[in-house]
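Some notes on the structure that comes next.
Excluded from the complex is one protein chain; the other protein chains are retained at their positions.
In order of appearance the chains are A and B, and numbering begins at 1 in each one.
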Amino acid sequence: MEQLGLPGDTLVNYIFPNNAHVTWSIMIVIYPYITGLVAGAFVLSSMYHVFGVKEFKPIANFALVAAFSFGMFAAVPLLFHLGQPQRFYQIYMTPHTTSAMSIFGYVYSSYLVLLMIEIWVIYRKVFIEKANEATGRMRNFWWVLCLGITTYNPESAKFDKQFAKFLAGIGIPWACLLHGYVGFVFGSVKAVAWWATPLQPFIFLSSAIVSGVAMMFMMYSFIMWRRGRGYDYVMVKKFIITLWMAFILDYALEVLEITFVSYEQGAHWAVIKPLLLGPLYESYVLGQMGFLSLGPILVLGIASLLDIKDKALLYLGNLGSLMLVLQVLVMRFNVVVGGQLISKSERGFVDYEFEFFAKEGLLTATTIFIMPFVTYYIISRFIPIFEGKSIDTEPKRLH
Amino acid sequence: MKEPSPKAHFVRLAGVLGVAFVVFLTLKAILVPSSWDYDNWYRGDALELNASYELAYGGNDSCVACHQDTMDEFSQAKHQQLSCESCHGALADHVKDGVKIADAHMDDESRWQCLNCHEARVNKPKDFPQFDKITINEHKELDDEMLCIACHSPHDPTP
Partner (left out) sequence: MPEIETHDTKNLIIKERSTEPDSRREFLQHLLAGTATATVLMVFGPGVNARSKYTNPADGPEHQYAYVIDINKCIGCGNCVRACKRENSVPEDYFRTWVERYVVNADGVYVDSPKGALEGFEKLNKRFRENIKISRTVPKMCNHCHNPPCIQVCPVGATFKAPEGFVLVDEDYCMGCGYCVQACPYAARFINPVEHKSDKCTWCYHRVQKGLLPACVTVCPQKARLFGDLNDAESEVSKIFEADQWMVLKPEMHTDPTCFYIGMPREVV
């Protein structure tokens, strides 16, 4: 027939009447995206705090504050999405434990509290200094933030250091839980062929780390550029290698998933194949799996393996990071919206159109996505995020 | 002033978290609906809510109250297995609080009303009485606007 690219034996594109509207749209795309940035940034910060990777010391606190800034807004898209946002508290009151979504409230808020405490412990010295310097209202603010303890001595410093390490230690599994769990919310829905795979939590988690590390790299480059005090190229190299390896792992999982579904030739493939060759061809085949994956692997591979130095290294790193930040965003879209494009009639695909000014439109999404950066900027006005005045004014020679 | 213990801030933090936890438990005690069914995990009052929606269709029993004669006649008719509201519309559009608010005649499109069921379609069961365009065209002395029910009784339609 002339209608090509439809599943199975169907002669026309038939979707169930209630499938005409995509229920989960852009808000649910950026929600796992922002959550992923939190998890990725936290893991990066823990590289130093827990695993003692010295190269990442200069950005350990920065990544932590960034994780917190993203964390503040991770659940905001959900509130915009809910039909009855004023009832959100019910997820804390009567969490239905059979539901994959039900403990999200607890996992998310406990993680945010953990982040807050860790930042508090690490910056307590700064808070105390501010409390002792400031006068008037600001003094009260800092005093409350210190919980009334305005002295700092070596013993408490030692205690804080251990406490911070402990928090970062439990923070890693917690961050993985937070994001792997988001993947589970999708992967466990048997009714949506494109979501239902046990690999989903791992794919979400690994792509979260990739997007977080890539975002940190770009933010770091930007901030250092604005400050004009040079870059720590030893760390930049390490950064790039970490990102490259994390993405290879992530890409391997994504390839594994699609290879498995296609090789299996099962019921799912019957609808997934026309989906990927039809509505998702540009965003999945060309975008997510094509240019936005092979590009970074190549660019970051060159930057990691060849003897590339200084600015060239920085440019390659940023190019790779930009592509990866987009790759993960597109991947979230392909999963969340893509899955819903397959009508449950199994005989047709839903038409999806971007909205701009709607409640769940692109404008809202962009605004929410800018907020963490604004938050980071505000926090950075109050506390020093990059220690010391200048880390490395003279670019170091590598090798 | 005495130097506070190096862990004093930790103790206070624990205190803050403890207070937050108590506040949470209090809120939980207040905000969980009182009729909550912990075994089946739903608000017990929801059953009442779901039962409380207003009826639109009353069923044939509700028609008998005023239209006993028609019902007696209808019970022998060819269309007897149909419910009144299938063609006449919902009771709620006809009677409100025991008072008639509107006529319950068939809509003006009653030719559609007949054809919707009886026009021939491949998907209809073979033993179901259906008329294709040709049969209807045998009535060609009639104009297109003429209603089926002008000749065929809607309750007891005979050819």
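Structure notes:
The working rule: contacts are C-beta pairs under 8 Å (C-beta built on N, C-alpha and C of every residue); 3 or more make two chains touch, one makes a residue touch a chain.
Every value quoted in this text rests on a predicted model; they were computed, and no experiment measured them.
Within the whole complex, the absent chain has one touching residue among A:R137, A:K190 or A:R226, and that is A:K190. Only one of the listed residues, B:A29, B:A51 or B:V99, touches the absent chain: B:A51. Between the chain not shown and the residues A:Y14, A:F141, A:F166 or A:Y315, the one that touches is A:Y14.
Annotation for chain A: contacts to the undisplayed chain at residues 1, 8-12, 14, 16-21, 23-24, 78, 81-85, 87-88, 90-91, 93-96, 98-102, 104, 185, 189-192, 267, 340, 343-347.
Although one chain is not displayed, chain B still touches it through residues 33, 36-37, 40-43, 45-47, 49-59, 81-83, 85-86, 89-90, 92-93, 116-117, 119, 121-125, 128.
The rule is simple: only the chains that are shown with their structure count from here on.
Centroids of chain A and chain B (each the mean of its C-alpha atoms) stand 45 Å apart. In the complex of the two chains, the chain A residues touching chain B come out as 89-90, 92-94, 96, 98, 113, 117, 120, 124, 146-149, 151, 153, 155-156, 158-159, 163. Considering their complex, residues 3-4, 6-10, 12-13, 16-17, 24, 27-28, 31-33, 36, 41 of chain B touch chain A.
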